[in-house]
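Input: one structure, supplied below.
A single protein chain has been removed from this complex, and every other one stays in its place.
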Amino acid sequence: MPVDLVDPFANEAEETARPMRDLIRSYFRSPIGTFGLVLMVLIVLAAVFAPFLSFQNPYDLLQLDILDGQLKPGETSAAYGYPYMLGTDDQGRDMFSAILYGLRISLGVGILSATTAALIGATLGLVAAYHGGRLESIIMRLVDFQLSFPTILVALMILAVMGKGIGNVILALVLVEWATFARTARGVGLVESRKDYIEASHVLGVPSWRILLRHLLPNCIPPLIVIATVQVARAISLEATLSFLGVGVPITEPSLGLLISNGYQYMFSGMYWMSVFPGLALLVTIVAINLVGDRLRDVLNPRKDT
Amino acid sequence: MFASILQRVGQAVFVMFCMTIVVFIGMNLIGNPIDLLISPNATPVERQRLIAEFGLDQAIWVQYWRFLVGLAHLDLGVSYIFNEPALRVILQRFPATMELALMATFLSVLIGVPLGLYAGLRPYSPVSRLIMTSSILGFSLPTFWVGMMFILLFSVQLGWLPSSGRGETVTVFGMQWSFLTLDGLSHLLLPALNLALFKASLILRLTRAGVAEVLPQDYVRLAHAKGLSARRVVYVHVLKNVMIPVVTVVGLEFGSVIAFSVVTETIFAWPGMGKLIIDSINNLDRPIIVAYLMIIVLLFVTINLVVDILYTVLDPRVQFSKTGKR
Partner (left out) sequence: MAFSAQLRPEETQPILSVSGLTTSFKVARGWKPVVRNVSFDIGPRETLAVVGESGSGKSVTAMSIMGLLNPRTSLIEGEIRFDGTSLTRLSDAKIRRVRGSDMSMIFQDASLNPVYTVGFQLTEVLRLKRGMSRSQATEEAVTLLEKVRIPAARKRLGDYPHQLSGGMRQRVAIAMALACKPRLLIADEPTTALDVTIQAQIIELIKLLQDEEHMSVMFITHDMGVVAEVADRTAVMFRGDLVETGTTQEIFARPREAYTKALLASIPRLGSMNGTDFPQPFELIDHRTGEPVAAAATPLPAAPAGSLSLLDVDQLSLRFDVRGGYLNRLIGRVHAVEDVSFSIAPGETLSLVGESGSGKSTTARAIMGLSSMVRGDIRLGGLVAAGPKAAPRSVLCRKQQMIFQDPFASLDPRFRVGDLLAEPLRLHLKLQETEIEQKVVALLRDVGLRPDMAQRFPHQFSGGQRQRIAIARALALDPQLVVADEAVSALDVSVKAQVINLMMEIQRERQLSYLFISHDMAVVERISHRVAVMYLGRIVEIGPRRSVFENPSHPYTRQLMAAAPVPDPSRRQLRRGLVADEIRSPIRPKGFAPALTRMIEVAPDHFVLDLPDHAPEFP
């Protein structure tokens, strides 16, 4: 069929063919974002390989020596003969090892709770956006109700009822975080599902489940990734706060927050290291994750500056 | 308009009612109140008498009904620890928390709005980049950790500001206030700043995002095209559009400020509701927890209502009846 091709603007369309590679490239254009990512990867690696990086298991009481208690950073162990880089706590526990193990718990709790909340929240949010009607209003009422109470209060109450424990902390965090995901997912889902390509798929006889999974979901993922990143950081921070207040993780599985809390009583008697170093580790972790989240937000939702 | 407000008040009452159920069920799950209330040495007869006295032998819905009746009479039970009506114990500490929360909100607006405005208007300047990166730091730092560092730095190392308590207070309207005396103000500053930091970052980013959204709008171009001065364009045409969401968020976040005062009050030994609730949770002082929750819920529902009304007053585009959900 003879068809002319005089489209004066045909050449102006972009020539890049790999959206993914472009995204990665534009992510690394920011030095701060790159710095955050490198830091985050290092922290995760440190947590994963904690047993190989630390020279003692801080919770194996046989490896502790009470004579090494309350040593300053850099002081040498009486029992082992090597220096404690970050000092020791009152029971002679090496702070560096304790921080690495604490990092495992903090990161684990943060990631596990954020991903669970993301799965539950995003599913409910997308279903609400796609389905509409009564189901949507029930879900969204629940979300509004949940969001009108601040996270810390809800978590505090849940833990007050259920008691300490890693499982309970994760449950509390999931319960306070799912609503954020649900609201974001519904918002994005609504915008996307109103776009013509969803209706075009309907018209072409594409089944609903396929539209939801293959067309709607992939287009809603980017903002959800950003929220998920930020929520991991918030979960870690919240867990630390709860543990600091004494309602979070139990003493047998100390996260960074609990280490800070334990060191708090010694802080004003000059033994700053028991509290300050875990605090710095916590801080660096959260900042690194937030830097990554902030950069992802810029890359995934490009605002066109004119 | 009036009918809509009435409708909104109705919704608020409904939320309150739902919360009484949640709180009641939740509280019944905390431990076994019988073990807590009755000495283990009590004889079985004494035990039965006490159980009947507390009404714990009644069906759960009867207990709930009693709870509601008590609530209607503003009777939320007597604190196990203080041996005083729980509501009175809470209300004694209410002004201290309000003072802290209001001061923190004021500080967060004072810090957040100007910096956000600057970063939004000059997105490419190095100062703006610095502001934005610092804001990431601002909402990354856990409140309790910042509080500790404040004490370590300003109280222990430098000795500039006191680290605990309310200091000297003045009694106005039968309540004690710190911010009216110099000593009280010096006690208030650190905790308020601590509590404000997170919200300040939030407001800063919100303001900047608002400016970035409003600046490319046609009505801003039109304002320039009308030949108005750059100052007038920014302070009259841009600012009001930016401030509408900011005011709303500041209002809604006020509840969250009160909630997070739990942390700050614990660290700075600020004698408010937050410190009380943490102590009560540790002591399993049920009436206090219930009273605290009911007051907080009332506070939140009121805040949401006020913000809703405020929003419709500020933004002419929003009709009151249509703001069913945000």
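In order of appearance the chains are A and B, and numbering begins at 1 in each one.
Here, a residue touches a chain if its C-beta (ideal position, glycine included) is under 8 Å from a C-beta of that chain, and two chains touch if they have at least 3 such contacts.
Quick caveat: nothing in here was measured; it's all calculated off a predicted structure.
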Check the options B:Leu107, B:Ile136 or B:Ala223 and report the residue that touches the missing chain.
-> B:Ala223
Which of these, B:Asp75, B:Glu168, B:Glu213 or B:Asp315, touches the one chain of the complex that we don't see?
-> B:Asp315
Pick out the residues on chain A that sit against the missing chain.
-> 1-10, 12-17, 19, 195-197, 199-207, 210, 215, 218-219, 305-306
For chain B, residues touching the missing partner are 3-4, 6-7, 124, 217-219, 221-230, 232, 236-237, 240-241, 244, 314-317, 319, 321-322, 324
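Please note the rule applied: only the chains that are shown with their structure count from here on.
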Which residues of chain B touch chain A in the complex?
-> 15, 18, 26, 29-30, 123, 133, 136-137, 139-145, 148-149, 151-152, 156, 212, 216, 255-256, 259-260, 262-263, 266, 277-278, 281-282, 289, 293, 296, 300, 304, 325-326
Taking the complex as given, what residues does chain A use to touch chain B?
-> 32, 140-141, 144-145, 148-153, 156-157, 160-162, 233, 237, 240-241, 244-247, 257, 260, 264, 267-268, 272, 275-276, 279, 282-283, 286-287, 290-291, 294, 303, 305-306
